[in-house]
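Take a look at the following structure, please.
In this view, the complex is presented without one of its protein chains, the others remaining in place.
In order of appearance the chains are A and B, and numbering begins at 1 in each one.
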Amino acid sequence: MTIKESPRVSPVTGRPDRRAGSRPRRRSGRPGAGTLATFIAPGLMLFLMFVILPVLFAAYVAFFRWNGLGGVPTEFIGLENFRNLVQDDVFLGDLWRLALIVVLSLLVQLPLSFGLAMLLHQRFPGRTAFRLLFFVPYVLTEAVTAVLFRLVFSPRRGFADSLLANLGIDAQIGWLSDRDIIMFVIFGILTWKFFGFHMILFLAGRQNIPDELYEAAAIDGATGAQAFRSITLPLMGPTVRMIVFLSVIGSVQLFDLVYVLTGGGPFHASETLAITMYEQGFQRNQIGYASALSIAMFVISLVFALLYQRYVLNRDLQGSLTTAGGNRS
Amino acid sequence: MRNPLLRPRALVAAGAAAALALTAAACGDSGESDADLTWWHIQNQDPLMSTWQEFADDFAADNDITIDVQAIENQAFKDRMGTASQSGDVPDIFHTWGGGVLAEQVEAGLVQDLTGKLDCIDSINPIALEPYTIDGKLYGMPFDAGVVGFWYNEDLFAQAGITQPPATWDEFLAAVQALKDEGITPIALAGADKWPGHYYWTYLAMRTVGLDGLASAAEAGDFSGDGFVQAGQMVADLAALEPFQPGFESAVYGEADGQSATMGEGLAAMELMGQWAPQAQRDNSGTEGPENLGFFPFPTVEGGTGTTTEWLGGGNGYAVAADAPDEALDFLCNFMEPDNYTRAIAEGNLTPVAADVAAVAPDLNEDTQKVVDALATATGTQLYLDQAYPPAIGGVINDATEGLLLGQLTPEDFVAMVNEAWAAEA
Partner (left out) sequence: MSVNTRRARLLRHTGFYVAAFLTTAFVATPILFALLGGFKDNQQLRENALGLPSPWNVENYTDVLESGAFWQQVFSSIFIALVTTFIVVICSAMVAFVFARYAFRGREGLFTLFAAGMMFPFAVAVLPLFIILRSFELLNSPFGVILPQAAFGLPLTIIILRTFFRSIPGEVEEAATIDGAGPWLFFTRILLPMARPVLATVSVLALVGSWNSFLLPLVVLQKSTWWTLPLGVTQFSGQYASDTAKVLAFVMLAMLPALVFYAFAERHLISGLTSGGTKG
C-alpha cells in the first residue's frame, strides 16, 4: 500500500471551534469537491425533497383556493386564506389551547418531573426500578395510549368512574364530554405520558453536576437548601431551558393523542392546530386553507425557536441541542 | 498497516439486510394490494360483515380472482375515503351515499360511469337510483334505501304516560319533558360523530321551509331565511332541555357506550336515526334491543310548510373506481342475485331497493316494514345534507349543528357559517 507523504490530515474546521480547538488544524489531504458532494448528496436530496420542498409548496398553495382533487391549484386568492384564518374562532381557540398546554406544562408537569428527578437522584433501594417504571408511558405509542384512555374514561361505568366510586367519590364526571375540563383531562394524560421523559432528562442533568461542588459547599457550611439554590438550580439551567424548548415545540404539533382520544371535540374544545389542519385539509378538502394553517404553524414554531435561541438559549445550536451523543454512560 | 476496527461481517450483514428489505418493499411498491379487487364497505358488524365476506369469497372462487375486503367503521371510512379521493387512488368498489360527496369524486375523475353497464339495474327501483345519478349518469348502485325517523322505546314512552307519538314539535318537546320528569333519558345522541346531530337541524329546516325552500336555498347558497334561523333556534331549544344521555358530547354512534348501545340497552327513550338503527341497537349493545320498538316521523312545526310525509333519508350503495376491472361490475350485480340479496335483506334487515320487493323479501322484518311503509307514502325525500352537499359544506353543517346542540353557537352564527361555506365553494 502506498504511503502518502503528507502526515497532515484532519483539516477540521474553517472556524474556531470550542471542541475542535484542541486539535492541530492543518489543511491538506482535502478530498475533492466531488467526494464531498457524494457524501452529502443522499442526505441533502432526502432533506430537500421531503422537508424543504413541502414547506415551500405549502407556502405556495396557501395563496390558492384548492380542493386538492387532482391537477394543480389554479384559483389564486391572494391573502384571503390568511385573512380567514385570523378570523377563524377555531384557529384562535387552537392558539389559546396551545398556550394553556404550554403554561400548564411549565407550571405543573416540569416541576413535578424535576421533583421526581431529584428524588430518584437520592440513593435508596429500588430507585432503579422506579426510574425504569416511570419511563414506561413515554415508550408507548401516543395513538395506542389514546385508545386506552378513551376506554379508561368511557362514560358509563367506565374504569375511571369505577375507580373513583371505589374511593368513595361518587361523581359523574364527563371526562371527555365536558368542555370545561377536557383540556385538563388531556393535560393529565400528557403528563402521564411525558413526565418520565422529562424526569430522565432532569436526572441526566443532575447527574452531570460534580459532587465536589456539593462537598465544597458543605465544607463552607451551606445547608442543603442553600446548595440546591446556588448549585443545583443554576447548573440545571441548560437542561431546564432545553426541556422547555422541547415541550413547546412538541405542544405545537400535538396531534396523535388528541385526535384519537376526542377528535378535537366536543365542538373544538380540545382541538389543536394540527387537528384543525387535518380536518380542513383531508376531511373538507380545503387544501389551500389548510396549507395556510400549516404555514401559520411553521411561523409560530420558527419565531418561537429563533427568539428562544436568541434570548434564552443564547448560545450556538449544536451546543445546546446536543452534545456527545450518548456516550455518557 | 494498522488494523482498523474492521467488521466486514457486520457490514455485509447490514448491507444484505437492507437489500432484502428494499426488495421486499419494492414488491409492495405501488402499494396496490395483491388482490384483483379491493372493496371498502362499512358493514363492520356481524351478521352483515360475515355475509359480505362470504359474498366476496364465493365470487372470488367462482371467478378465480382475489378480493381484498375491508370492513371499516363509518366515521373512519369517511376519513379514509377523503384521503383516498385526494390521493387519486380509490378502492375498486367503495361504499357511497351518493349526493355531493359522490359528485365531487366524479368530478375528480375517480368514479366509473355505470350507465348502461349494469345488467341488474332493471331489478332496482328507479327512485333508489336518484342519489347516485349525477347529470343524468349513474355512478353508484344502491343496495338499501330508507328514511330517518324517531325510533322509540314504547315501554319507556308508556312509563312516562305518553300514549301517542308526538305529531308536532311542541308535543315533541312536551314528551321530552315528560320523559325527563319520569327520570328517563329522552334521547340518545352521538355528539362526537356530529352526523347524527345534523339530522335534527335538517329535519327542522325541512319542516319550517319545506323541501322546496331547502332546495332553493342550496341553489342560491343562501340560508339566511327566517325558517333556517328558526330551525337553529329550535335545535337550541331542544338542547336547552338537556334531553341527551350523560356524556353524549363525546359519544360516538357505535361504541360500547355510544348512541346505539344506549338505545339497545333501553337506557334512552328514542333516537333520530335511519333504517339501520334497530339492527345497530342489537349489534352494539349485544342485547336483543328494546322489546317494543316503535317508529314515528319527525314532527311538524307549526306554521312551517313541511309535512310528515317528507322524509330525510338515503341509502347505502356502492360506487366503482374509474380504473376498476370489469369484475367489479359483475360483483355489484352478484349482490342483486335474488338468492344473495334476499339473504342480505333477511340477515342485515336492509330496506330493499328492489323494484319488486315482494319477490326478494316476501317476509320483511317488522322494523324494516315500518321504513318500507314510510317510503311508500313519501311525498318527497331529502338526502342527508352532509352527503348531499360538497364535503366542505356538509362538514360545516355537521360541525355547526354540534355547536348549536352544545350551546356554543347561536342560530345566527349557524346560518352565517353555512352561507360562508357556500360562498367559498362557489
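Worth pointing out:
Criterion: a residue touches a chain if its C-beta (ideal position, glycine included) is under 8 Å from a C-beta of that chain, and two chains touch if they have at least 3 such contacts.
This structure is a prediction, so every number in the text was calculated from the model and none was measured.
One of A:Ala143, A:Leu213 or A:Val312 touches the chain omitted from the figure, and that residue is A:Ala143. Screening B:Asn153, B:Gln230, B:Asn284 or B:Gln382 against the full complex identifies B:Asn284 as the residue touching the chain left out. Per the touch definition above, the residue from A:Ala204, A:Ala218 or A:Leu233 contacting the chain not shown is A:Ala204. Touching the omitted chain from chain B are residues 1-2, 4-7, 11, 14, 17-18, 21-22, 24-25, 28-34, 38, 44-45, 68, 70-73, 75-76, 80, 83-84, 86-89, 91, 252, 254-256, 258, 261, 283-286.
Interface residues of chain A with the unshown chain, by the touch rule above, are 1-4, 6-15, 17, 19-20, 23-24, 26-27, 29-31, 33, 35-36, 39-40, 42-44, 46-47, 49-55, 57-58, 61, 68, 116, 119-120, 122, 124, 126-127, 130, 132-137, 139-144, 147-152, 154, 157-159, 162-163, 166, 192, 196-197, 200-201, 204-205, 208, 238-239, 242-243, 246, 249, 252-253, 255-256, 260, 273-274, 277-278, 281-282, 287, 290-291, 294-295, 297-298, 301-302, 305, 317-329.
Note that in this section only the chains that are shown with their structure count from here on.
One simple way to say how far apart two chains are is to compare their mean CA positions; for chain A and chain B this gives 38 Å. Looking at the complex, you find that chain A touches chain B at residues 1, 65, 67-70, 154-156, 158, 172, 174-179, 262-263, 265-267, 279, 282-287. Within the complex formed with chain A, the chain B residues making contact are 1, 78-79, 82-83, 85-86, 88, 104-105, 107-110, 191-192, 245-251, 255-257, 262, 267, 390-392, 395-396, 399, 402-403, 406, 408, 424.
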